[in-house]
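Here is the structure we will look at, set down as structure tokens.
Removed from the display is one protein chain of the complex; every other protein chain stays in position.
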Amino acid sequence: MDIPYTVSARKDTGLYNGKLGLWLFLASEVMLFGGLFSALVLIRVGNAVWPPAGTPELNVALATFNTAVLITSSVTAILSWASLAKKDLGGFKKYMGITIVCGFIFLMAKSFEYYGKLSHGVVPSTNVFMGVYYTMTFLHVLHVIGGLAVMIYLWGPGSKMWHTNPGRFSNRIECTGLYWHFVDLVWIFLFPVLYLL
Amino acid sequence: MSDHAHHEESFLRKYVFSIDHKVIGIQYGITSLIFLFLGFSLMLVMRYQLAYPGEGIIPPDVYNSFGAMHGTIMIFLGVVPLAVGAFGNYLVPLQVGAIDMAFPRLNMMSYWVYFVGGVVMLLGFFAPGGAASSGWTSYPPLSVVTTTGQTIWLIGMIFLITSSLLGSVNIIVTIVQLRAEGLTYMRMPFFVWAQLITSFLLLLAFPPLEAAGVLQLMDRVAGTSFFMPSGLVVSGEVLPVAGGGSPLLWQHLFWFLAHPEVYVLILPAMGIIGEVIANNTRKPLWGYKSLVFASFFLGFMSFIVWAHHMFMTGMGTAISSFFQTTTMIISIPSVIILTALMLSLWGGSIRFNTPMLFALAFLPMFGIGGLTGLPLGLATSDIVLHDTYYVIAHFHYVVAPGTIFALFAGIYYWYPKITGRAMSETLGKIHFFGSFICMNGIFFPMLIQGLHGMNRRMYDGGATYQFNAPVLYLNEVITIFAVGLAVFQLVFIINFFLSLKAGEKAEPNHWQATTIEWTETTSPPLGHGNFAKVPTVHRGPYEYSVPGSDVDFIPQAQA
Partner (left out) sequence: MSEHSVEEVNKHIKKYIGVFIALLVLTAITVAAGLLHTTLQMSVAVGIIIGLSIAIVKGTLVAGYFMHLFDEKPLIFWILAFMAFFFFVLLLLPIITQSDSLSTM
């Protein structure tokens, strides 16, 4: 006996298991970042000057570039899923490949940004703003790394499943895409909150 | 998953890294029972210290760390994994007619992440300066400036929270997606409802604490100051941190989880009690729908009451009135649930077996726990009672003779399904009556001490304060009962292991129950896939003593 609804949707919910599970996971992720944003708001209100005096300028140009990179990776992620919907494994490989490359570009830009700060002696303990900056962006980076690991697997050895169970494979890609868009979504909020306001 | 069930599995796959929900449930059960025993042992040492402070068997800092670890172990490593991990894992798929959890590998992972979290927590005892000692609540700034044990505590918590999240996703998806044909939401056993709502609480309330844990870890390891105010003076010196943080922030994030956590502790217990009471009164539960809706409302409200733990932090009157009001509102669904369970007894032909005795004791014990909470929910009376033994008595009445009795009821009730043998009724009754008397002997005197104003954290049991003098003798009384409680738990342990080999052979449907985990499975051990044929459900969960029927129960799966 196999576990039902891994490929097709259950009639009364209209969902397959993975999708429901992933949305539940994302709901908990929203609450995780909710806790962090709540902390940010409370600390911000508690400090008369924000960012506190002496906070170094953040690299807005680099962060804008990274925003564009993540948005691009999001759209290629969904195009890779659309390719599977058209039964086009080559297209999937191409777009998923671009997504992965974009993920790495994001990480490189981010490390460059961190390096620029750290080499000038700006560390998390510098002041409470830098603490918020490092903690929130680094948690986001961890999410990017997690997503990349899954996508590399699905792009490489994981894609063999396309030949044995194509329905389930495109479900996996859809779920991975949902997660990746969420990572993008978090960045869309982090970017103005940390860099611009 | 298509390759299982047909060929022999290796020992590791079958018993250690198993993906079968029943094995994982048993793993959760055994691990959490060991942790419960450990948490209880810490408390015995502390109780001895409180009764005979002159002997000083442990130094004050060890006393503090035992206190913190007792709370942590009991809640996060004992009761929740037993109630949700063990009972949820083992029974939810069986009760909804699923062949396994929706994500078996994730299920295995959530157990092992929990296991690692537990081991990390225990490693804290070997850290320089001992285990975490800032209470299970870990309030900063104390928790930020204290010894290394706290760092380990935080890492352990992050593992435990992750495990809970994985587990709760799994339980929700299993209930929603894998329900057998015909098992509509309103035909689900109350236990399944309780697990569903509990999982939602874990899913949405735990992540903010994970965030807070990460922030506190940053404060401790990277020297940030999320929870550190400017100009904080410790031991006469200004701390060299940047400052600008807020200690109250931790309390908000912590209690955002920790209040719903109370309902995580109590809801599965109520679910178990519902099953046991319906079965042993041979009557349907009174007001099944009100039970379900009340639980739902309870879960919802539990997210907006948390600051009643923070009345003493200088909250303004307007906002305390708000939290006081929501707190009074949340007592309504609890009363509905308790009343419905109580009314279910009316006119039943009650079978007084061990699980039923525990279930019957749960009702008044949880009642005392709930009612003693009301004065704590009102800001005015909380000012007097805050941080006294009254608080300890209150929440222990909810969790110890409340939840833990319910978990015992569950263990006695489902033991025959899991092992194929029933536990000894004689030993079970000794265990029950002994525990019942000792529990009250422990916690009732604490109410008296608390009303005298005895502070809950005193290493010497409060002897330094003159006003404690009239109630000081109770310390010894409580400790004697605590030792008594330990002795009666030995009876349980003996019964548990003895019955594995020598217990009375159990029928597949040992208690003549209606739900499908009893009627549609063989007895035991259950193989992969649980059911010979996945059942179809035709009726509600509690069709006992149906008028006009010639049998006294109609199984859910009977057409």
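Order of writing sets the labels: A and B. Residues in every chain begin at 1.
What we mean here is this: a contact is a pair of C-beta atoms (placed from the backbone, for glycine too) under 8 Å apart; a residue touches a chain by one contact, two chains touch by 3 or more.
As the structure is a prediction and not an experimental result, all values here were calculated from the model.
Asks: Among B:73, B:161, B:217 or B:249, which residue is in contact with the omitted chain in the full complex?
Replies: B:249
Asks: With the full complex in mind, choose from A:47, A:74 or A:137 the residue touching the hidden chain.
Replies: Final answer for the missing-chain contact: A:74.
Asks: Suppose we count only contacts with the excluded chain; which residues of subunit B make the list?
Replies: For subunit B, the residues touching the absent chain are 176, 200, 204-205, 208, 246, 248-249, 252, 256, 300, 303-304, 307, 310, 314-319.
Asks: Need a quick check: the contact residues on subunit A for the chain that isn't drawn.
Replies: 9, 13-15, 20, 23-24, 27, 30-31, 34-35, 37-38, 41-42, 45-46, 50, 60, 64, 67-68, 71-72, 74-75, 77-79, 82, 85-86, 167, 170-171, 174, 177-178, 181-182, 184-185, 188-189, 191-193, 195-197
One rule holds for everything that comes next: only the chains that are shown with their structure count from here on.
Asks: If you average the CA atoms of subunit A and of subunit B, how far apart do the two points sit, in angstrom?
Replies: 34
Asks: Name, in rising order, each residue of subunit A that touches subunit B in their complex.
Replies: Touching subunit B from subunit A are residues 1-6, 10, 13, 15-17, 20-21, 24-25, 27-29, 31-36, 38-39, 42-43, 46-47, 52, 123-128, 130-132, 134-135, 139.
Asks: In the complex, go through subunit B and note every residue touching subunit A.
Replies: Result: residues 1-2, 5, 98-100, 102-104, 106, 165, 168-170, 172-173, 176-178, 203-212, 214-215, 218, 222-226, 241-246, 248-249, 252-253, 256, 529, 534 of subunit B touch subunit A.
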